[in-house]
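This is the structure I want to talk about, given as structure tokens.
For this depiction, one protein chain was excluded, whereas all remaining protein chains were kept in their positions.
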Amino acid sequence: AWKGAPEMSQSSEWLFKIRGRIQADIGYVDAPRASTDRGLGSVSEMRRARIGAEGTMPGGFGYKIEADYSDNQVEMVDAYLTYAHGPMTVMVGQQNPGWSLDELTSDSGTSFMERAAFTDAFEFERRVGASITYMGKAFTVSGGGFTDNVGDLSNAVDGPSGGDENNSYSVDARSVWFPVAGKTQLHFGGSVHWRDRGDLSRALTRYRQRPFLHGTNTRFLTTDAFNVQSELGYGAEFAAVRGSLHVAAEAAWLRADMVSGERPTFFGSYGEIGYYLTGETRGYKNGIFARTKVRRPLGKGGMGAFQVNLRYDYLDLSDDGVIGGKQDAYLASLIWTPVDLMRVSLNYGWLDYHDALRSSGVRDDFGVSTVGMRAEIDF
Amino acid sequence: AWKGAPEMSQSSEWLFKIRGRIQADIGYVDAPRASTDRGLGSVSEMRRARIGAEGTMPGGFGYKIEADYSDNQVEMVDAYLTYAHGPMTVMVGQQNPGWSLDELTSDSGTSFMERAAFTDAFEFERRVGASITYMGKAFTVSGGGFTDNVGDLSNAVDGPSGGDENNSYSVDARSVWFPVAGKTQLHFGGSVHWRDRGDLSRALTRYRQRPFLHGTNTRFLTTDAFNVQSELGYGAEFAAVRGSLHVAAEAAWLRADMVSGERPTFFGSYGEIGYYLTGETRGYKNGIFARTKVRRPLGKGGMGAFQVNLRYDYLDLSDDGVIGGKQDAYLASLIWTPVDLMRVSLNYGWLDYHDALRSSGVRDDFGVSTVGMRAEIDF
Partner (left out) sequence: AWKGAPEMSQSSEWLFKIRGRIQADIGYVDAPRASTDRGLGSVSEMRRARIGAEGTMPGGFGYKIEADYSDNQVEMVDAYLTYAHGPMTVMVGQQNPGWSLDELTSDSGTSFMERAAFTDAFEFERRVGASITYMGKAFTVSGGGFTDNVGDLSNAVDGPSGGDENNSYSVDARSVWFPVAGKTQLHFGGSVHWRDRGDLSRALTRYRQRPFLHGTNTRFLTTDAFNVQSELGYGAEFAAVRGSLHVAAEAAWLRADMVSGERPTFFGSYGEIGYYLTGETRGYKNGIFARTKVRRPLGKGGMGAFQVNLRYDYLDLSDDGVIGGKQDAYLASLIWTPVDLMRVSLNYGWLDYHDALRSSGVRDDFGVSTVGMRAEIDF
């Protein structure tokens, strides 16, 4: 079989496939009045550039290993072993610890160039650990224990921020019920996350988010830097797909328990609606959005798939004396999928900020518009 | 089909191949009299170590992604998507912006271990952008717009040299006419490049080049460091291949428009002649030199291909008050290609310097000899 790259197999037990991903972005982030920030304006970057491999072996075992090189630096993405036995799957290594629907959906299948603001602000990332998943006919439950990201565990750095002293750990669980009601695929999910930062609490943490596009390092939304001892996170997920229409909505909370005693709870949420103008149905499988199959690909008598999406994306990083700012973001996207695996996206966003960092030390209310474009392939 | 690694295909539309390259170098760079530079003398390095993948997909789409690890650091090489429709090809991502013949010819197919001195001195490199190419029967025209190299766009670094503030862009075009006259393949080419460095002009730039071999960091040829606002480059190319003989010659100019007002124009040029002792013809295809097929490979009743090459390589980095020095380099190479894809090269160079940096702060005229050896495979 071919999925961009050949999927090689022998009997039903051996399977092997090379994986790759390229995402090239350009964009523009408007500067608020009186800003002298040179990191705003036109932006351009290789957003993702990945090479990896995945496979299965006899006995129910499997693996996936993938690295990203997009900044001329290595970032391990997935690097795990799996063991599947009936409806149970055990996974050991670096993996996603059951975050939100938007985080778990592949970035080659999301409706916008960047995910919901809370996913970065709350530090959703892959971590090394072990998990177990039960996959039912219309529901899935998973849970696991984790330490930290491969980069944060690296022995190349000593001291409070280094991997050597990193003894943080977390317990994470997620459950989804995904019944089909008539012609509608429904999705109801929830997750909970508890993390003890251990000696990492001696290093400083800040919660923050970029103005939608990843090409700038400016963060209008950011808290000060704190010593955080532990974090409690939870999330609620809803989605529905019917014909060419889909909706999705999530809410996520993160309570940061600071060494100094404060316990602010930050909150993020989004709601989105999308429609395929060309008749496709958004892919959905086993509790997350999956690939969408193009009905009439370019070069086969069609023009590919066209999809429009609208999203409202809210993030509030102010609570219990901490002022990190709030955003009301209004996003629109147009996605052209000429053939399976390849996409060109055009995104527009208007971000309305409250108590945000206009420039160093000055908090204010202001609005910023952004526009971005991406060409991508994923195999 | 096999090209070092298997080239897998399904129907005529799906194609996939893993790519790899290893180049291991040793060499010696003589030190000028009175030099105490410990970076000279014997040198050794893994010159290139790459892994990548390329493929095509239905609808005319394709991709290539490759990274280099030769310094225990990642450097993205090609990372682009293509769309071909008839004689037109659109390319998006990191790619070569139509530089000179010597720069565009794969380093596994060049006549010497390192390319012409002007290619590094004028900062020829891959950049993120979009281009369009028209391929005629005996000519090709291409043009595109680009920002900067993946590493220079990386958000890991802030400030004037960092990717966050990088808003540089360039417009580049190249055209080649490559008729066949009797038994002779001819090549006449030209390219033009205009680059606005934008906020990069706040960081310092210096134009410089190593003494032929890459294993040393010493640069006898180097300008001081300047704030450069924009650059205008152009080049002329000629080549001919007839039987076992080939010649190639190029000239390249780079005008640097400094913030301080100076506008020096630097100049580089080379001429080379090469001959296959074993009867091969140097590969040429679509406006660049391509792989050469070995006639009698080692192990198939032959000894492989032997090629000798001579090159004169000139670079002048002094103009309009700027003194960067000049070189007249006389190079000779012997290349043994025992089987397709594998080469062993022996290179000798005599570099005659004028106004070059003998040691920190002291400019002088002197000569330096170099010898290098490379074992390489490319698939």
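First chain written, first letter: the chains are A and B, and each begins at residue 1.
Please note the rule applied: a contact is a pair of C-beta atoms (placed from the backbone, for glycine too) under 8 Å apart; a residue touches a chain by one contact, two chains touch by 3 or more.
Just so it is clear, the model here is predicted, and its values are computed rather than measured.
For the chain left out of this panel, the touching residue among A:D199, A:E262, A:D328 or A:D355 is A:D199.
In the complete assembly, the contact with the undisplayed chain comes from B:G41, out of B:G41, B:G136 or B:G243.
Screening B:A173, B:A203 or B:L298 for touch with the missing chain picks out B:L298. Listed by residue number, the positions of chain A touching the unshown chain are 8, 10, 14, 16, 18, 51-53, 55, 57-61, 63, 65, 67, 73-76, 79-81, 83, 92-94, 128, 147-148, 150-151, 153-156, 158, 160, 162-167, 199.
Touch with the hidden chain on the side of chain B covers residues 2, 4-6, 18, 20, 22, 24, 26, 38-39, 41-46, 49-51, 69-74, 214-218, 297-300, 304, 338-342, 375-377, 379.
As a working rule, only the chains that are shown with their structure count from here on.
Superposing chain A on chain B by their CA atoms means rotating through 120 degrees, a value rounded to the nearest 5.
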